[in-house]
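Every protein chain except one is present and positioned as in the full complex.
So, chain A:
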Amino acid sequence: MLAAPWVCRSCVRSLRRVGFPHQFLRRASTDSFKLPPALLDRARFLTAEHDQLTAQLADNFDEKIAKRAGEVHRIADAFKKFEHAKASLVELEGLLKSDDPEMREMAQEDLAATNEQLAESSRNLSVALTPKHPFADMPCLIEIVPGPGGTEGRFFADSVFKMYQAYCANKGFRTKVVQYLAADSTGEKGGDGEIALQEAVLEVMEEGAYAHFRGEAGMHRVQRVPATEKSGRTHTSAVAVWVLPSFSENATASDSDWDNPESDFYIDPAEVKSEKMRASGAGGQHVNKTESAIRLTHIPTGITVSMQDSRSQHTNRADAWRLLRSRIAQKRREAREDAARALRSSVLSSAQLTRGDKIRTYNYGQDRCTDHRAGLDVHNLPDVLRGGDTLGKVIDAVHGWLTEKDIQALLADEEAAAAAANTPAKGKKGK
């Protein structure tokens, strides 16, 4: 006898999909003040460094030291607060065992507050210890591409584009529409004057925009009755959002600026081996050579350039340098584009444009926007689509989720590193 009534196979499948563990992360964050020793060691080390640097700064000001001190200041501060909270907790526990019932009562009252303080300071500490994303300070490109499935996805892509545009306007971010390409097949309009979008790229030119919008990358799902739908059925379609760091346009703007280490064209002269092609044997007055070839080798990349067109070594060398510069700049640009491409494919790694890996759902019927990673529901959908504060709330929640994930990744990394450091030591002892 079956315990459950008959369920169709596709429903079973959809039930089996676990999705994002909504509550788990929050619970994990509450009692995470038991930080792993690796992280605490790192915090202690950095705090010691901070104290030392401040002592140095008191004696004489140095820009480099000041910069480094500023970097570790956040960590040192958080760690000191954490230590303080821990010390007071120990004190309170001591008081709890005291004979005086009044004292015990007071300690009991304080205990909850101190516990809370400790939890918060430990979370702050791990946030402070989390490494910054390498692109965090960069401006970003938000690329919006409709998923498969007809014009409905295209119409919604337009909505998403307008949502981000409005959000940036509300927040006061400078934006630029890099691309806004309508699908040429249809002239029809969706609800709210949406047009069928083929692809849109919005550049947010604010520094740190990448860190802000990083969590927006992924599949955005929409559930609504399309404007084109006659019989009133709810459709589900998806829009892919890619968030890419926007590399500064310095590379093209300052082609001639060779001495600027920021420039793609910059080459450290120490990394280049310059050779004159010479025959062996006597030189100087004994022979009368006309060879003027110059060969330059860029040692890190192994790029070789040789020039022999001119009779003047001087001219050949200048030409060879110019060629080497542009080759290396080309290579650097390619590498950068590869990095961006890798990033793009990692955003949409497993299933490119399927509706399954959604990160957020916009449900018109229920006036609801759900972020599946942060496990957050908000109920003012029009405000979300206007890029209002409600969308800000969602983005902030995603931020919190990303931070937690980063910390977990950091802890996993540190544990793995510690394990890796321990294993070979043991192996050596065994021998």
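The criterion applied here is as follows: a residue touches a chain if its C-beta (ideal position, glycine included) is under 8 Å from a C-beta of that chain, and two chains touch if they have at least 3 such contacts; residues count from 1.
The rule is simple: contacts and distances are computed from a predicted model.
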Among "S-adenosyl-L-methionine-dependent methyltransferase", "NEDD8-activating enzyme E1 regulatory subunit", "Autophagy protein 5" or "Anaphase-promoting complex subunit 2", the UniProt name of the subunit that does not appear here: "S-adenosyl-L-methionine-dependent methyltransferase"
Absent-chain contact - pick from A:Lys67, A:His84 or A:His314: A:His314
Among A:Gly70, A:Gly94, A:Pro148 or A:Gly283, residue touching the chain not depicted: A:Gly283
Selected from A:Thr151, A:Ser292, A:Thr361 or A:Thr390 as touching the chain missing from the view: A:Ser292
Sites on chain A contacted by the missing partner chain, in the whole complex: 274, 276, 278, 282-292, 308-315
